[in-house]
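Structure in structure tokens, see below.
The complex is shown incomplete by one protein chain, all other protein chains being positioned as in the whole.
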Amino acid sequence: MTMAEHPAPGGFRYIGTKRRTKEDPRFVAGRGRYAADIALPGMKHVALVASPYPSARIVSIRAEAAFALPGVRYVLTGEEFCAATDSLTIGVDAPKVTRYALAKDVVRYAGEWVAAVVADTRALAEDAAELVEVDYEPLPYIIEAERALESGSPLVHPAHGSNLLYRRRFVWGPVEKAFAESDRRIEFRAKWGRSSTVPIETFAVAAQWHPAEQLLDVWASIQMPKFPDQAARALRLPGNAVRVHYDVDVGGSYGVKRGIKHTVLVGYLARRLGVPVRLIEDRLENMRGGDMHGPDRYFDVQAAFDTDGTIHAMKIRALDDVGAYAGRSPLQLGKPIGAICGPYRIAAIEYEPISVMTHKTPQEAVRGFGQSPTNFAIERAVDRIARALGMDRIEVRRRNFIDKSQFPYTIPSGSTYDSGDYHAVLDKALAAIDYPALVRERDDARAAGKLAGIGISTCLEPSGGNTAFEPLFNPKNETTTWMDSCLVRIDLSGSITGIMGTSSSGQGHETMVATVVGEVLERDPAGIRVIHADSLNALPSNSPVGSRMAIMLGGAAAGAAKKIKQALIAIAAHNFECAVEDLEYREGNVSLKGAPSKTLTWDQLVEIAHRKFHRMPAGLEPGLQAKFVWEVPTGGGLPTPDGRIQMYPCYAFEAHIVLVEIDPDTGKAVIRKYVCGHDCGVMINPDIVHGMTCGGIAHGIGAALYEKFAYTEDGQLASGTFMDYLIPSAMEVPAIAIVDHCTPSPLTTFGQKGSGEAGYLGAPAAIGNAVNDALEPLGVSIEETPMKPFALWERIRAARGDNGKR
Amino acid sequence: MSEKLHPISVEVNGVACSGMVSARLSLVDWLREELRLTGTHVGCEHGICGACSVMFDGEPLRSCLVFAVQANGHRITTVEGLARPDGSLSVLQDSFCQTHALQCGYCTPGMLIAAQGLLEANADPTEAQIREAIGGNLCRCTGYQQIVDAVRLAATRLSEGAK
Partner (left out) sequence: MKAAPFEYIRAGSIGEACELLARHGEGAKLIAGGQSLVPMMAMRLTRPGLLVDINEIAALKFVSIERDFARTGAGTRQCVLERDAALASRVPLLRQALAWVGHIQTRNRGTVGGSVAHADPAAELPLVAQLLGARMLLRSASGARTVDARSFFTGPMATSAGPFECLEEIRWPVWRERRTGSAFTEISVRHGDFAMVAAAAQIALDEDGRCTRASFGLGAVDRTPVAFAQIAQRLVGTRLEQELLREAAREAAESIEPGGDLHASADYRRHLARVLAERALGAAHEQAGKIK
């Protein structure tokens, strides 16, 4: 299936057209610059010693045998490290839940790092790590989230007093009244299995301390807000003593590359030992000890609705297991509040997020920051409502959609959706997949003895990330600023450079910025260079999270370019001795309206700005450069007492339609057809957006059907390698067709909305709905991800009272 | 207890390269750390993700599962060797750029090697054959669609006489 064609909307010159990216050429030539590619002279290598127990007291650590190995430089334990550095920050109010890269006194999960060995090579470091002798006294442990809440359960952090990190019951609107007055109600439990984005590149960080300058250089595979600040803080260094190089290429992240503990560890070692130090997680360290797991949730959902399909209220209780430590992970229960009723006009919502700790690997920010599991729960509810009423699932959605005439639309939890036309996107997707033919195809498969189902999901992608869930979940934290920025400069030769202040992990930011700057200045983006600053010379950024860069970095790049355009016009006005309104700007040249012979060309204007001060208007800076720093639009406020707040500003929308076939004798599911209708407003580069959406769908397929961090009863990670943690290949991911729609955002420069999380937010819901549609004739359902063959077979067998017969 | 070093002589991207390697040094680590050909990437070190794929005597295989010492006397092509003699991108590499068949670029070198292997054996692969040929190369960014499009495009361009 091919991508839908689309014209450049709104008469843009470069935005929305098919353009090759700036990044691709270096990657296809094998000339990326990843953290593991950086070789510093004299660099040493780290390997970790990990706890085999989920919970234990560290009785003693003996490193003599390790130290005796030639080539071993140091063995660092928690005793030294935790005294010399500060605890990493946590996103909720739980000051006693401290966290360091190395365990001290106790270990809290199997795989937690207990000691770090530094040696001349990684191989030698691993040899030495095996010789470090650690005596443990195993302690009671808890690995089930619901049991972790019961009194008497072992405590992961005894000083905190319980395993509960956060709990609150939000009630927005007349929930009980709606339940009392509605015709019908449903209730069910869904379980989102612990999975994560698991990039193909593991986390890698290299650091070098310069004693003469008192400066720590850091190269890391990082995607994290406030990374340099937190690293400096934990290392007890001033912020300007840490220089993070954002020009390191990151091999995929999709949220999780928050390697702050790795960085503090390596930064400390580099300073302590006076040599550059590098840690590249091997896959075993990454899966078990890298602290990059994802949401692990029970949803208890109730919905109240009338017989005509109108949904009046929902109650969602979300219990999430963050593992043994937390950074911002509990906040993944908060972000979905910004779209807690999905694309529907549900007037009353009760939401009870509960964040709990167990003796498992910690969770990190995963693509969507909790939105995908929440969409799964909401969309399963909608399908169940349709089933309860014997109503078509598409019809139920249509009836409850917020209508295009109702935007901007404020939902009960306080966020305002900026724009959208959900009916149109759904219609486009239905047309693209030829829905009547799809139904026939499903029914033919059923007639031939297969289980077959169509799944639909209609979900929101909140974009333009701010951090509104921080003060919501932690009133002591009044952070409301979540800015981003860009600097644009034109040099003496007239060429344009844009400077961004954060790292990229495949989102095509360089291309995006060049396109935006080119659009504003009417100059070919092919000639515009975009570079990454480092954390010392960067303007402030909050990194690519929450699908925010097209909006925030794009907006900043446009803002800076506009200032330069104004400067060029001002120079011309001064030189022509006329008003700015008398001038016309075209492709960098400025002419007097009606007198085209009176033109100052780009080159001439550049020369005046850089060299001819005597021809500059008073008050205008010499040279041609501008910075633009701005806050997320519509954000910047604190929550109301009942927990209402404006979360992200812009709402992209996706409608997934998928056909799944299940072999009833084996339980194996195959996706036969996949279409995604997608509206993220104006797309700056369609290929980039489509690519990320397909990738998000593949991620979603993995979460829905294949991937799980599974734990044994003794608290061991059973799927800690790629033999057991199953990432979908090109054989599992089907051909994907995307159909675009555009409802521009009124809040952004070009009408763009963000899109980095697209696909992932709706795919698991659609596949879950398809699988359940397939199982419906048997009268069974499945509400747990991943829906692996074994799990499906158990349902099928139960339905048939099976003893092997058909 | 220093490890014995073995002399090796390997043709890499058409150039005779030699080295002294410990037996346990993997081929991918030798290419990356000793020859500084960092285009080939490490993703799992247990033979699943395919990011480390190189051509070994003309056939794609996983260089994390071969020790450098085993490559002695053999011929390796890495992603750095896929370009044309004048240094410009091959038709396949250029096709990847045309369809935007990559994002973070980490799986890309291995993906190109697998695709190159396919096109050398099958000049007109179907979509199913392409998916099977790259079935041992995991990607987390693209969802594979634009990669499949790139290989199909390259096949078409090559059959039309592009070099």
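As written, the chain order gives the labels A and B, with residue 1 at the start of each chain.
The rule we apply is simple: contacts are C-beta pairs under 8 Å (C-beta built on N, C-alpha and C of every residue); 3 or more make two chains touch, one makes a residue touch a chain.
Keep in mind that what you see is a predicted model, and the values were worked out from it rather than measured.
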If I consider the whole complex, including the chain that's not displayed, which of B:W30, B:F67, B:Y106 or B:Y144 touches that chain? B:F67
From A:E23, A:E112, A:D282 or A:E757, the answer for touching the chain not displayed is A:D282
Would you indicate which residue among A:T310, A:S729, A:S755 or A:N769 is in contact with the undisplayed chain? A:S729
In chain A, positions touching the absent partner: 122-123, 126-127, 130, 282-284, 665-668, 706, 710, 718-719, 721, 723-724, 726, 728-729, 731-732, 788-790, 793-794, 797, 802, 804
To test your reading of the contact rule: which positions on chain B touch the chain that is missing from view? 1, 3-4, 6, 22-24, 26, 29, 45-47, 50, 53, 56, 59-62, 64-67, 69-70, 72-73, 114, 117-118, 132-133, 135-136
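Simple rule for what comes next: only the chains that are shown with their structure count from here on.
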Averaging only over C-alpha atoms, locate the centres of chain A and chain B and give their separation in whole Å. 29
Quick one: which bits of chain B touch chain A in the complex? Just the residue numbers, please. 1-2, 22, 24-25, 32-33, 36-46, 48-49, 51, 78-80, 83, 89, 93-94, 96-100, 102-109, 112, 127, 130-132, 134-148
Which residues of chain A touch chain B in their complex? 20-21, 23-32, 34, 36-37, 39, 69-70, 123, 197-202, 249-254, 280, 282-283, 505-508, 687-688, 690-699, 721-723, 727, 729-731, 733, 735-736, 759
